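For this view, one protein chain was removed and the others were kept in their places.
Labels run A and B following the written order; every chain starts at residue 1.
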Amino acid sequence: MLELDLTFLPADTESLRTRVRQFLAHNAEFLAAPNSDFATNHDAAFSRRLGGAGWIGMTWPRDYGGQNATYLERYVVTEELLAAGAPVGAHWIADRQTGPLLLNYGSESQRTSYLPAIARGELFCSIGMSEPDSGSDLASIRTTATPAAGGYRVNGTKLWTTYAHRNHLMICLVRTEPPAKNRHAGLSQLIVDLRTDDVQVRPIKNMAGKEEFNEVVFTDTFVPDDRLVGAPGNGWDQVTSELAYERSGPERFLSSFQVFTELVRACGPQPTQSQAVLMGRIAAQLLSLRRLSISVAGMLEQGKDVALEAALVKELGNTLEEAIPELARLVLPADAGTPGYARALTDAILQSPSFTLRGGTKEILRGVIARGLGLR
Amino acid sequence: MSEAAVHSQIIETGEKILADLATKQSLEAAELGSFPDGLWQALESSGFTEIGSADTGTRLSDAFAFTELCGRFAAPIPIAETLLVNRWAGAEPGVHSIGLIRDNSVHQVPWGRTAKRVIGIEASGNRAVLIHTPTVVEEHSNLAGEPRDRVSLPEQPERLELPEPAFATLALARAAASAGALNAIVALGVRYATERAQFGRPLAGFQAIQHTLAVAAAETLAATTAVRAAAQQSDPARFDAEVAAARSRVGQAIRTVSDAVHQVHGALGFTHEHILHHFTRRTWAWRDEYGNELS
Partner (left out) sequence: MPQSNNFGFGDDEAMLRDAARKFFQANCPPDRLHAQVAHDYSIDRPIECIWDQALWRQITELGWTAACVPEAAGGIGMPVVAAVALAEEAGKVAFPSPLIATLCSTMVLRECSSDAATTALGAVAGGQALSLAMTNRAGSWDADATDVDATGGTLNGTAYFVQDAGKADRLLVKARTANGVGLYLVDPSIEQVTIVPDGIVDLTRDQAHVQFAHAPAIELAAPGTGAAIVERAMPAILAIVSADMVGAGEWLLQTTAEYAKTRTQFDRTIGFFQAVKHPLVNVMIDVDRAKSLAYAAACAVDEEPDNAWMLARMAKAAASDMAAFSANRAVQFHGGIGFTWECYVHLFFKRQMHNQTLYGDAVYHRAKLADLLMGAAA
């Protein structure tokens, strides 16, 4: 039905893995997060250290601050960072999405002015896609950019813009032409400077009580011409190519990984049968997801289109990372485990509703898969 | 020829033979006890019963891949057993099979009644014996109607040294066949959903159906991935763990996928006439052979 060529990590990535682990051991003071959620821990100092080690933008050409590394090497680095609960939130979007977007579609001057700073861990980016009336239905966005002398005037509101209040840039999807019969036409992407452009950023507290995502309001905000990414009207294609990077990585199944490791630790060498069965099931699912995710990284390396495969990884991964805390609490209640377990479990239960919303809801992903099966 | 080229040639040619000869009629005849000789001869004459044996240019992972392919057609033949007997005891023409030694017999032998040679293995430990021209004590079948015979254990059977852990290898073979069957089950579901109309449009037009099949496809992909990863595992120290993970993952997928696709088929999928049950019943039988998801 759905064929995927398996990719295995080359043996020489093991030395890279060792180096990442050593780096994390040297920087243990940064590892205080209760969980492995890529979006919940923003630490500019950590990102600078990681950039210094050459592990941000590592797949990019050296001319732009990268290391010419493979996607499989990047996979090893991201997997280790997440498993350790490292605070990767500051640079994550810039590294995962903005960099590849600018490499694929950006102008030469955009690449030279932004990519090296991103790779150094000094320039952080946010995604500007969703709006109050456009969640799953992204093509219905209403934020407009109308031509003005030397650039555009932008009007509208972006929502769920993670870390807009702490990051530097936002890649903003806007309507540069009015909606037409082809609802995917007339969209473009602009680079918004969150520090200097005239935008209002309002943090929105999430249900876990943390301020991570934001509302960003544009009122006749001027954005110069040279911050248009790619060709005008090409926004939909650019955005959908981003989604492939967004949906297939290990962050889509490791968000509650700490619950699993703490569960294993708390249950000790003699778990009950139901605990042992659950741990085995979770381990089996993690192993197969890891293979899938690595194989998608292998496809990215070969320049293949991975939109469908990425949706599959996210569907399976979100299902698992949402299920882990729910299943764990049934075999070991929070107050019956260690303090570390209780902390990871409570945090994961409160964060988990976001897993199946961010980066494409489960309902939308199943639609993508159904299309891949020829059902729609 | 490169390994990849060998692999894809096996799959392509094998697929043609199976599509032609592993028909619904042959499945039904096999369930009534008639061995599909035509299919077997076609596979044997193309060398497909010796995949994974020495001097054939193929590897054990190819044997698992071919087992998966046969699962995709629910081929009513002891293919994994024959491939493994030929690999472990030297290749010979004919049908060969494998079963578990318990109480002085070899149990659960697929097509023991047809087999020229049978290898008996133990659930734990390394003892394996080779039996020529076996004697069937009792004929049995599993819940998919596949022959699972009891074969007598001679007093002084020939001992065999096996290059890989027998029980885990058979366990993975069942997982591989199941993964193939799961892919076929999802394909049947997709085909039916696009052909069958209700309320004036194809079932596929309903979101509930689309999403049910999307989840089934995702589960199948995860299960197939786990199986292939285990089959291609080159580190013997990790083989047991990978096989356990594959069995666990496949077991979870079987429940979801068979529920989903039976639901999509409605009552039709519950009829003997429809081909779906040849696949789903096999996955329900195979998941309990050579251990289950929990063992």
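Heads up, the rule we're going with is that a contact is a pair of C-beta atoms (placed from the backbone, for glycine too) under 8 Å apart; a residue touches a chain by one contact, two chains touch by 3 or more.
Predicted model only: the values in this text are computed from it and were never measured.
When the missing chain is restored to the complex, the residue among A:Trp160, A:Phe218, A:Phe260 or A:Tyr341 that touches it is A:Trp160. In the complete assembly, the contact with the undisplayed chain comes from A:Gly209, out of A:Pro178, A:Gly209, A:Pro269 or A:Gly303. For the options B:Ala54, B:Ala123, B:Leu143 or B:Ala208, the residue in contact with the chain missing from this view is B:Ala208. Contact with the chain that does not appear here is found for just one residue of A:Ser140, A:Gln200, A:Thr219 or A:Gln302, A:Ser140. Where chain A meets the chain that is not shown, the touching residues are 130, 133-137, 140, 159-160, 204-207, 209-210, 213, 326, 329-331, 333-336, 346, 349-350, 353-354, 356-358, 361-363, 366. Think of the hidden chain as still there; on chain B it touches residues 206-208, 211.
In the analysis below, only the chains that are shown with their structure count from here on.
In terms of their C-alpha centroids, the spacing between chain A and chain B amounts to 39 Å. Chain A makes touch with chain B in their complex at residues 1-2, 4, 6, 8, 277, 280-281, 283-285, 287-289, 291-292, 295, 312, 315-316, 363, 365-367, 369-370, 372-376.
Interface residues of chain B facing chain A in the complex, by the touch rule stated above, are 183, 186-187, 190, 193-194, 204-205, 207, 209-211, 213-215, 217-226, 228-229, 232, 242, 244-246, 248-249, 252, 293-294.
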